[in-house]
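The structure appears below as structure tokens.
Of the protein chains in this complex, one is absent; all others appear in place.
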Amino acid sequence: MVKAIAKKKSNTIKLNFDTSWSYAPAPESKSAATINKQYDLFINGEWQKPLSKKYFDTINPATEEKLSEVAEAGVADVDKAVKAARNAYDKVWKKMPAKERAKYIFRIARIMQEKARELAVIETLDGGKPIKESRDFDVPTAANHLFYYAGWADKLEYAFPNRRTESLGVAGQITPWNFPLLMAAWKIAPALATGNTVVLKPAETTSLTTLKLAEIIQEADLPPGVVNIITGAGETGAAIVNHADINKIAFTGSTHVGKIIQRAIAGTNKKATLELGGKAANIIFEDAPIDQAVEGVVNAIFFNQGHVCCAGSRLYVQESVAKEVIRKLRDRMQSLIVGDPMDKNTDIGAINSKEQLHIIQKYIAIGKKEGAEMYESSCALPSKGFWCRPTIFSNVAQSNRIAQEEIFGPVLSILTFRTDDEVIEKANNSPYGLSAGVWTDKGSKIFNMTKRMRAGVVWANTFNKFDPTSPFGGYKESGFGREGGLHGLLPYLNLIN
Amino acid sequence: MEKAIKKSSLKVSENGLEKPTAAGKPVSTKRLEVMKTYKIYIGGQFPRTESGRYYIPTNAAGKKLANVCLSSRKDFRDAVVAARGAVSGWSGRAAFNRSQILYRMAEMLEGRKAQFIDELIQQDATKAKAEKEVNLSIDRLIYYAGWCDKFQQLFSSVNPVASSHFNFSVPEPTGVVSIIAPQGDLPAGRQGSLLGLVSVIAPVIAGGNTCVVLASETKPLCAVTFAEVLNSSDLPGGVVNILTGKPSELASWFVDHMDVNATIYCEKDSTVQKMIREKSALNLKRISLYDKINWYSEEGQSPYFIMDTQEIKTTWHPVENIAGAGGGY
Partner (left out) sequence: MVSGSLTMLSDLPDRQAGFSLSPRIDQVGVEERASRFTKRSIKKESKLNGLKLVLNMIDLTTLEGKDTAGKVKQLCYKAMHPHDSYPGLPTVAAICVYPSMVKVAKKALGDSGIKIASVATAFPGGQAPKDVKIRDTKYAVHEGADEVDMVISRGKFHAGEYNFVFDEIAAIKEACGEARLKVILETGELGTFDKVRRASDIAMHAGADFIKTSTGKIAPAATMPVTLVMLEAIRDFYYKTGRMIGMKPAGGISKSKLALHYLVMVKEVLGEDWLNNHWFRFGASSLANDVLMQIMKEKTGVYQSANYFSVD
């Protein structure tokens, strides 16, 4: 009997991940979080009713239940916020000694750490991302970012050789829905450290943690008007971009909107940082540490449901190991748990919105039509909410749309290659240039590849790593300007002789 | 054989060759000057504009300077092809080698100083001003020759990330840069058609980019002669491409070409500035507006100009940690 199962025929060689021992539900408690029924606009240090008198619902994408309603800032509200920011800039923030400015930012970072659990729960409820990720990545990384930039405030004279610096004034900042709190921290931290004041608008589907951040800012006693948080959709964003008294626009979002912004600010003196889309190439050579590479691929494309601008969505595998890599990837996908984002065991949560789910489904249909071979994991999906199984397409051609366009979901396109030159050419064959990955055990090849890939962030033998000290931002149509690290200061400063 | 003997019998006079007269006495004739054809510079070649068009800039006294190529959109396209083709070779060179080539450019410019001074004088400069401009231009090349292998050290960083990774950020050239060079006339004394040209080209190529440059419309002579300097300076063809013509015609092509990564504009024309920023959205070109720079002053040179056409690339790699963290593996 033992011998019979010890050796199987090759056609039955298959691992069975449908195991008799399974994980019981392990939901995180919602009691850690307080969500108000309604949120107003945070302007000049106070919660103010919108002049527009309008509110919109924000829902939990995992249940489609309403969580709260959020004010919709109109043009007059934006104007009010910008005036508050200007006033705070002129009268308080610009004049404050830099070391005191630093201490406010440190204080905000600390309170965020104290409220980490609450922030994580709300981030997951509002955005659909797994609690594991909001708890272990989004919230701590956001606090760390503020902590990092706080320390820069009184050290700017060391950052730019032979130059003095001056702040720009009022920064208008627009953040995306994929990492709401983290992106707010990425925007606010360098802006405040360099002496600017802020009007920030979170994405309309995920406003809540940014509004919680407003409460933290209030608790930190930051002078009124230094950070103003207003909520709304595209029109609110446009009102910020077009406001005449804004000196700087920082935007993270789609390349499409980024281009609209770039056109809108033509003819003004507004400085801009645009952090836009991507279609990152992730390259596996035959001499790579294959199992770690497969894990890297999983992290590259399935992290945060693939709602990541730098996701490794184009996988290039050297032909000699393609079969092995795809087999390992399929096995690995079987152990990914899709479902309730609040469950601590969930690996892939809900798709952020119905609209985004439709976009992803559209691309999956395109992939099938283009003749690529589709494989999705076999997990069950909840009946309510927006869900997408982890999906890979193999036998993809460079000319396929699923290999060229950003899908922004858990959908991977796999292509094969033979030589270094071929793969570099294919990897760079994209209008985007945000990130790239390469897997090989050969040092000299790593340096050749990382140098030749036209992307702002290159991960070698790893993927989707972030750190406050590490500059992030794109080449080509992935935008310009850097966020993070020393290089993240310049977009908020003028250099003077 | 017969011809050779005849030739050798000719005598040379101050003004040129003497011609025997019927009476056998020599008659002095004034030598006809050879006029220079000012062509454009694309991919290391000196073609005429494909359009066959020309224009005649004049100096303040109304003297015609030359028949200058009125470059077309298609010339620009050809120049971008040449510039794109040169990117990998030029950016792949050792920074030290780029430094040597920029220094060589300065040497060649020094050697042809008189010609440049002469051209500047033709274009209304006083002798003193012309000399100053050429000297500054040579020195500017040397200044940037020195930066080629240093600015990276200044603007790179090793980033102390919290995880077990080695992480560093370095500048890299953005690619092909289109440049509408300073016109050299407005405001007086702040630009200089040669100095402005050199001041915008040098930092772009010092950083490993290639470029297509539109020379001053009204004072184009030095730009074409400068192309000849480039051509004899070991600078690979295609790294710098110089067109002559009208910004009013060409500016919009300079900024809407999808294979151009960055655009530099040096004039104050707010309509053009707005157009440039609008069109840059097509492929998100990096835009630099140098309309307030006095190229004669210290502010006309700095490594920050190089950084305007650089991208920052950040690279991560795991660091094995065998002895640490209690691990024995």
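As written, the chains take the letters A and B, and residue 1 is the first residue of each chain.
Rule of thumb we're sticking to: a residue touches a chain if its C-beta (ideal position, glycine included) is under 8 Å from a C-beta of that chain, and two chains touch if they have at least 3 such contacts.
No experiment lies behind these values; they were computed from the predicted model shown.
Summary of contacts with the chain left out: across B:104, B:165 or B:257, the touching residue is B:165.
Annotation: of A:295, A:370 or A:420, A:295 touches the absent chain (contact as defined above). Contacts to the hidden chain, counted on chain B, fall at residues 163-165, 318-322, 326-329. Mapped onto chain A, the footprint of the missing chain covers residues 2-3, 5-10, 12-13, 15-26, 132, 136, 287-293, 295-296, 327, 331, 334-335, 344-345, 441, 461-462.
Going forward, only the chains that are shown with their structure count from here on.
Distance between chain centres (mean CA atoms), chain A to chain B: 40 Å.
Those residues of chain B that touch chain A in the shared complex are 154, 157, 159-163, 165, 167, 169, 172, 174, 261, 270, 273-278, 280-284, 286, 298-299, 302, 304, 311-318. The touching residues of chain A, counted against chain B in their complex, run 144, 161-163, 255, 258-260, 262-263, 265-267, 274, 276, 431, 446, 450-451, 455-462, 465, 467, 469-473, 475-477, 479-480, 482, 485-487, 495, 497.
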